[in-house]
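Encoded as structure tokens, here's the structure I'll be asking about.
Every protein chain except one is present and positioned as in the full complex.
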Amino acid sequence: MGLEELYREVILDHYRNPRNQGHLEHPQASAQGVNPLCGDEITIEVSFDGDKVSEVAVDGQGCSISQSSASMMTEAIKGKSRKEINKLVGRFRQMMSLDEGDDLGLDPERPGAVLGDIEALQGVRQYPVRIKCASLGWNTLLEALDA
Amino acid sequence: MGLEELYREVILDHYRNPRNQGHLEHPQASAQGVNPLCGDEITIEVSFDGDKVSEVAVDGQGCSISQSSASMMTEAIKGKSRKEINKLVGRFRQMMSLDEGDDLGLDPERPGAVLGDIEALQGVRQYPVRIKCASLGWNTLLEALDA
Amino acid sequence: MTDLSYLKADFPILDNGVHFLDSGASSQKPIPVLEAMDRFARTSYANVHRGAYKLSVASTEAYEAARRRVADFIGATDEREVIFTRGATTSLNTVAFGWGLENLTEGDRILATEMEHHANLVPWQMVAKRTGATLDHVPITDDGRLDMAVLESKLGPDVKVVTVTGMSNVLGTIPDVPRIAELAHRHGARMVVDAAQLVPHTSVDVNQLGADFVAFSSHKMLGPTGIGVLWGRMDALEETEPFEGGGEMISDVTLHDATWADIPHRFEAGTPPIIEAVGLHAAIDYLDSIGMDKIFEHDQELTAIALERLVDVPGIAIQGPTDMKDRGGVVSMTMEGVHAHDLATILDEQNVAVRAGHHCAKPLMRSLGVTATARASFYVYNEEADIDALVSGLRRAGEIFGVN
Partner (left out) sequence: MTDLSYLKADFPILDNGVHFLDSGASSQKPIPVLEAMDRFARTSYANVHRGAYKLSVASTEAYEAARRRVADFIGATDEREVIFTRGATTSLNTVAFGWGLENLTEGDRILATEMEHHANLVPWQMVAKRTGATLDHVPITDDGRLDMAVLESKLGPDVKVVTVTGMSNVLGTIPDVPRIAELAHRHGARMVVDAAQLVPHTSVDVNQLGADFVAFSSHKMLGPTGIGVLWGRMDALEETEPFEGGGEMISDVTLHDATWADIPHRFEAGTPPIIEAVGLHAAIDYLDSIGMDKIFEHDQELTAIALERLVDVPGIAIQGPTDMKDRGGVVSMTMEGVHAHDLATILDEQNVAVRAGHHCAKPLMRSLGVTATARASFYVYNEEADIDALVSGLRRAGEIFGVN
């Protein structure tokens, strides 16, 4: 446990080389999120093909946790339906101990196992102030989809 | 020392039968004073004959100390010049330990000796919160004379 | 008789035998409250909401735990509805200025009562002047209760806010706030309750009160000075502009503009009273460990005894209700021929601490036709012996002034 758990290689990689960076030409949904306490900012834009996410772009600035989390999120939601995305967000929030509930059937020892790369973020749970960083992109995505 | 020192008979007498109560027809000087903390209020009106106080009236309401002090004061200032009044006020304030200074040549053991009845108020010194009551009328008089 | 005498050991300030009957102005602080603050400052203090380091996390957690504790104590369902302020006065100014300047305009009426504390009167006067709204007042009846008939008749579509004390700090009267709130809401008005005297002495549920805003102070409920609470129903808070600008209350700031942070933070500009929040938390724990119902009962019993015994003292007149119906443990009195200030001095000589004066309620004093009263107010550490001392002190005053 400790910093190695927090700053896994995959996180640093997404931080240095964020995926799906920038803006879409004609986003169908978008939202902005800020963490007023630390100043992190994020803009998420999404386009759909039918019910499925066809394109997603993220722009913003912030710490390695918020930026890598958003980057991994964009990869994870591409091609997914709203329903699948909701489930994904639910799993993420559960991994972060933000939500309780066992209806997602996650392994309590390794709740992030089904999340692929994103599981790397579970070290954040040990750093309660950083959980807000990790969830900034996800909360902003939810806002974009709800709007 | 104690309550007997504070509530001397002469004080109670002036409280029950305040002298020079009311208003003048044509006051040449007047002022209002309040003690915002306890709500005591006083109005002092003065007329002069040359430089000397010919008439004085006091109106107001408040505790035995503020009312008797004002009543005794009205008796003491009648017929006195402004200069004499200033000296009187100085002696009063010194008796109340409000001012220092020995230029008035008062007996340190009995600084109120020259003040006549008013000396009865020196028991107030033992009750610091009541000093404001005793001096309300005197401060208001000064304001009236300064105005 | 409800026996709370086991608490006295927690109040070392009473050790020298003072009969402290001025809790209506401010209560004493029990050792557990003092110790909670001291311990916190020695182990977990840092500024809140600002640091990514452990002490700041611990401090923020303690501060937010105090917010949850307050919410729980007053039956608020959403802890974000609890705003920490400097005291009831600041809470009421926040409503008057923050809500009032935004929502009142020329021709609107603000309906208050004749028995408000200056804290629930002067801010509304200031806001009325700035907005052009008028301030109207419900009078009291001869027995010192709110005149409900007049209240009803004064309501109308132009009344935008009704503001009422939860318990008079002079008379002890407890108006029927749930009923007033219902009437106010029926006319589309917001309902503000100055609960500075109510929350310390009774079990309060903001939803049962039916209020939109509720204000109270920590220092009157065994907690420290320097902190108070404004509770606001979420939709009422959403109508409210911040009263102060500064750090921690913004979402973004440019050189010329700012957007507000979420509720409650937008109402908490600057470094909040952090250590004091921990103290208030401990005070609530302490009150709850006694039980608010028991505290109310205890105050009631002492008040009943006081009312019964005071009528026998020559010259004494009680201001306000003389029976126990809908009243709390505040008893104002005057003695024929003896000014309240003199009563207080004579009582003090016998180690009885009461307050004398207008109790920051000058309009009420005028309506009662008195300039000052002596006020005894009861709390958890008081007992019958305090009333004995009060009564014998009053008799002594009567002797000195020749009252019979």
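Here the chain labels run A, B and C in written order, and each chain numbers its own residues starting at 1.
Note that in this section contacts are C-beta pairs under 8 Å (C-beta built on N, C-alpha and C of every residue); 3 or more make two chains touch, one makes a residue touch a chain.
The model shown is predicted, which means the values in this text are computed figures rather than measured ones.
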Contact set of the excluded chain (shown chains only):
A, B, C
Thinking of the whole complex, not just what is shown, which of C:L7, C:L121, C:L287 or C:V338 touches the missing chain?
C:L121
For a quick check of understanding: of C:E81, C:D212, C:E248 or C:D299, which residue touches the chain that isn't displayed?
C:E248
Check each of C:R86, C:R109 or C:R145 against the chain that is not shown and name the one that touches it.
C:R86
Since one chain has been left out of the picture, which residues of subunit A touch it in the full complex?
2-3, 6-7, 12, 16, 37-41, 61-65, 127, 129-130, 133
Footprint left on subunit C by the chain that the document does not show
12-13, 18, 20, 22, 25-26, 28-29, 31, 34, 37-38, 41-47, 50-56, 86-90, 92-93, 96, 114, 117-119, 121-123, 125-126, 135, 137, 217, 219, 224-227, 244-250, 252-258, 269-276, 341, 344-345, 347-348, 352-357, 360, 362-363, 366
Missing-chain contacts on subunit B, rising order, are 34, 36-38, 128-130
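The definition used in the following text is that only the chains that are shown with their structure count from here on.
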If you tally contacting C-beta pairs, which pair wins, B-C or A-C?
B-C
In whole angstrom, what separates the CA-based centres of subunit A and subunit B?
78
Could you grab the centroid distance between subunit B and subunit C? Build each centroid from C-alpha atoms only and quote it in angstrom.
38
Let me have the rounded angstrom distance from the C-alpha centre of subunit A over to the C-alpha centre of subunit C, please.
46
Subunit B residues counted as touching two or more neighbouring chains
none
